[in-house]
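Removed: one protein chain of the complex. Kept in place: all other protein chains.
Should a chain be cited, it is by its letter among A and B, assigned in written order, with residues numbered from 1 in that chain.
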Amino acid sequence: MSEVPLELKYTKSHEWLRVEDDGLVTVGISDHAQELLGDLVFVELPETGTEFVAGDECCVVESVKAASDVYMPISGEIVEINEALVDEPEIINSSPYDSGWLFKVQPSAEEIEDLMDADAYQAEIAE
Amino acid sequence: MLIFEHSSEGRRGAPQAPAEKAPLTAIPEKLLREGSAALPEVSELQAVRHYTRLSQKNFSIDTQFYPLGSCTMKYNPRACNSLAMLPGFLNAHPLTPDAQNQGFLACMHDLQSMLCEATGMAAFSLAPMAGAQGEFAGVAMIEAYHRSRGDDARKEILVPDAAHGTNPATAVMCGFTVKEIATLDNGDVDIDALKQAVGPHTAGLMLTNPSTLGVFERNIEAIAKVIHEAGGLLYYDGANLNAILGKIRPGDMGFDVIHSNLHKTFSTPHGGGGPGSGAVGVAERLRPFLPLPVVTEEDDSYRYLTAKDCPQSIGRLSAFMGNPGVLLRAYIYMRLLGREGMVRVAEFATLNANYMMAEAKRRGFTLAINDRRASHEFIITLKNEARDYHVSAMDFAKRLLDLGYHAPTTYFPLLVPECLLIEPTESEAKEALDGFMDALEQIKHEAETNPELLHAAPQTLPVKRLDEVRAAKQLDLAFKKQ
Partner (left out) sequence: MPFIPHTENEITQMLETIGVDSIDDLFDEIPAHLRAGVLQAVPHSMNEMEVSRLMKQRADQNSSAICFLGAGAYEHHIPSAVWEITTRGEYYSAYTPYQAEASQGTLQLTYEYQSMMTALTAMDVSNASMYDGASSLAEAILMAVRANRKSRSRKILIPTSVNPSYRKAAHTIVNGQQVELIDVPYDSASGTVTLEQIKQQTEAHGGDITAMVLQQPNFFGCLEEVDAITDWAHDNNILVIAVINPLVMSVLNPPGKWGREDNAGADIACGDGQPLGAPMSAGGPYYGLLCCKQSLVRQIPGRIVGRTIDLDGKEGFVLTLQAREQHIRRSKATSNICTNQGLVVTASTIYMAIQGAQGLENTAAACHANNNSLVEKLIAIDGVKKAFSAPQFHETVLQLEQQPAAEVLKALMEKGILGGYNLSQDYPELGEAILVCTTEMRTEEEIDQYADAMRDVLSSGATVASLAESA
């Protein structure tokens, strides 16, 4: 059974979001997503300073089995990326919600409340 | 051990090159290479021995039964190789004037005609160098056709969800978007879903028939009608042509453009991954768009058609003429078969597949699709074995290698869980089929009693299971001298 922390927001395409104290939003992929992909071997991160609209492809996570797009869950600018993943993509497998975060966004619109909460995501992946 | 590790400084494979290095006169120093490339330095015997021994680490049709679904691993007759390598063909420069290249052009012209007849198409181009390039040429012709009519809104290609991955990848390369159409449990395309999907944006449908699920698409006429009435074109992926050769022709089913994998149906060697050939055929209305070159006959002599002759052609796909050596092999094979032999290809490929399918059922395996005829291939699903004994289709595949059989295609089509796609081809004798089914039954028994044996397989090959995660993470793609 995959872990789905209660305090996070989720998307259908398996990204999670956490609103930090400074207003930035941290984004990663869910425990369920990393289980589906298996051992991650490479992460292609976006460049900081790039602006995306919600739904844009912004990042690729790659395992032996699949290269999967990560979609921007909310509109905004990339302000920080998780450089540690460049050399150790497997951190996403071992710690998807903590040290395996992908990037931080400065949101440009109020979209985050429209996303799924943990219960809704739990129901989504149970199907 | 790598060839580089057999290397000794200063050793040479003389006398295969001029003994001395002539001076590189009139070339400025800065354009010259500094130091020699780090290639192996071995004797000819060392190289011959190394590559002969390496070859012995391969499974191949010549050494093992190779029932790899969707790949048509039939016997590659030796005559096709030796006759295609006659000096008159090997030493022909590709830009030799047509008048001095008549023997070769005659073979290509005959090959085009035979392919037209066997598939029911009006014209053929032999230019594409692989199935995927044939697909590219076919879809590019669909694009060019619509554009030539000012029909610019047709930006979507429909593809059944059971299709080869090359289909959607090709459509995107040609600038189309892709929409997948669902397949019914009985293996046929969901016609209602298809009717919902078509419209003025539909450029065409790419279809493999028999499908990748190993069954003949029975509603092909209805599908053709839906696509054509919507103004789209019908593309035939010839991956499974072996199943119907001489029995039913794509042209008669309503297809407008097809590619034929000569390395499958017409027995040119797979060569450990090519070279292949994806010759493309078209109905009359698409003839002007064929890729170049095409060979034509005029006044008892043959010549290449050029861009001047065919201004609407989608153009060239290669520097010269695709893969002539492959085309010659296909030509020789087709002459050996003749019209009588071609029909028998489909008959005996189908007989072998249906026999194995009946045997699989008798031996307690679950078929992916029930109560249908197999085409030239069929699918077993091991989902029950996976659930009950925690063994996967991959475990079955690896254990088969231990027992001396190349594994069938695994995990394709993606729609069927834990599947093996089995294609025996017509050139295998009954004892090979029986031997394979015995092996499969033995493995099923082992899965029940000793699943570890499957998990640990293969044990008898040059290596055990390889660490693919390590390979992708710690990329080691070329030898570098320490």
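Just so we're on the same page, a residue touches a chain if its C-beta (ideal position, glycine included) is under 8 Å from a C-beta of that chain, and two chains touch if they have at least 3 such contacts.
Bear in mind that the values here come from a model prediction, so they are computed numbers and not experimental data.
By the touch rule set out above, chain A reaches the unshown chain at residues 42, 44, 47, 62-67, 69.
Following the convention adopted for this analysis, only the chains that are shown with their structure count from here on.
If each chain is reduced to the centroid of its CA atoms, chain A and chain B end up 38 Å from each other. Here chain A touches chain B in the complex through residues 39, 41-42, 62, 64, 89-90, going by the rule given at the top.
Residue ranges of chain B in contact with chain A, taken from their complex: 468-469, 472-473.
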